[in-house]
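Just one protein chain is left out here, and the rest sit where they should.
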């Protein structure tokens, strides 16, 4: 139990709260990398998922959809640490090769959830929307996307949490952020530092989770929540 | 674990040095075995807990909300952080790695079991009641078989994810094939990293295929009538899991 007290004490040392190795700076770094990786993920995966889900007719679209889902399931089998070490060993400890694996791992949940969410919108809704004179884009943005939103948000949440925790592991290959405490502490055999970092990463993951709960509550139409609960 | 063998390899220019693989086959084999144990034990433990827990949630609806809150919190926990927190209690051991993986398995499987049981159509359940099935018999012979595809898709997600997650344990010196990653990174040597990735992915795919085979053998009726059941299952899979990647190939 002493170890736990050490970790708690670690938080209250003044050294922990200033300078390049201080908590505020490390947290900011962590948010920066995570935010960047998440933004790239969203830009890549969200439009692709929306468009593929919308184009469900036709052989090409269904073949692509099959590839997306199959590929995303396959991506789950990729070991994070392996990708990170490979990227860095092959290139350098620059930011880009480190962010690349984070994006590779975060794209599948966003892509699959967006794709299936849109694709599974009831055919009757799409029929009604088209029948009232919505263009393809309007059907997607005004009907399919809002109806698929709960599932899309779930995918975004999964991706965000995955990025935040993988960014901690990326400290092993030289990335800054909260993972530094974990990796440096392990290397120097200072358990308090390692545990302090671990607790911060857990808190950050919970904060992300909370953000998405709030987002789901405000962005998803109450009409969908009611039908989901009934 | 003897690192000496691994460290014997020299710094390499080619992406893969086949001779290194040949010289380290024994070591790689033992890492593979460790990897398998550390990823499968949590799945088995998780299933053993998730089945009764899921049944209880399906039985007493009030339990479901708090249990979901706990499982989705578990799902959000970064594995590496949980490893660290456990060190004072379980040390740098395999147990430390397997506990978070078990928790992760639970976070995927409990919702699967509940969703699977909920996917049993009310008319089917009622007709079983009407024909005089008792609760236990109904569960074993009617409800669980119908719930099976959804439970299996959760089991496959948990298994595949665990196999890839185990390697993070290498940061504590207990990562199965993950040891090849840290080793390769420390020496700037790609061969072990690539071997580790390939074996880890292969292991996951084989495990997934085996589970798919088990499901195929256990649900002969789904082979007869394509379409409806499979679609419902995909829907449930998409809606149910926190990371909701529905297992599409199961239906195709």
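What to note about this one:
A and B are the chain letters, set down in written order, and residue numbers restart from 1 in every chain.
In this text, a contact is a pair of C-beta atoms (placed from the backbone, for glycine too) under 8 Å apart; a residue touches a chain by one contact, two chains touch by 3 or more.
Following the convention adopted for this analysis, contacts and distances are computed from a predicted model.
Its UniProt record calls the unshown chain "ATP-binding cassette domain-containing protein", which is the correct pick from "MoxR family ATPase", "ABC transmembrane type-1 domain-containing protein", "SoxAX cytochrome complex subunit A" or "ATP-binding cassette domain-containing protein".
Put simply, the missing chain touches A once the whole complex is considered. For the options A:18, A:91 or A:221, the residue in contact with the chain missing from this view is A:221. Of A:143, A:156, A:173 or A:198, it is A:143 that touches the chain left out of the display. Across the interface with the omitted chain, subunit A contributes residues 122, 124-125, 127-135, 138, 143, 146-147, 149, 220-224, 226-227, 230.
Throughout what follows, only the chains that are shown with their structure count from here on.
Subunit A and subunit B have centres, each the mean of its CA atoms, that are 20 Å apart.
Chain contact summary for the complex, subunit A toward subunit B: residues 1, 3-4, 66, 69-70, 72-74, 76-86, 88-90, 108-109, 112-113, 116-117, 120, 151, 154-155, 158, 161, 164-165, 168-169, 172-173, 179, 182-183, 186, 191, 194-195, 197-199, 201-202, 205-206, 208-209.
Of all residues in subunit B, those touching subunit A in their complex are 72-73, 75-85, 87-88, 157, 160-161, 163-168, 170-172, 175, 177-178, 180-182, 184-185, 188-190, 193-194, 196-197, 200-201, 204-205, 208, 234-235, 238-239, 242-249, 252.
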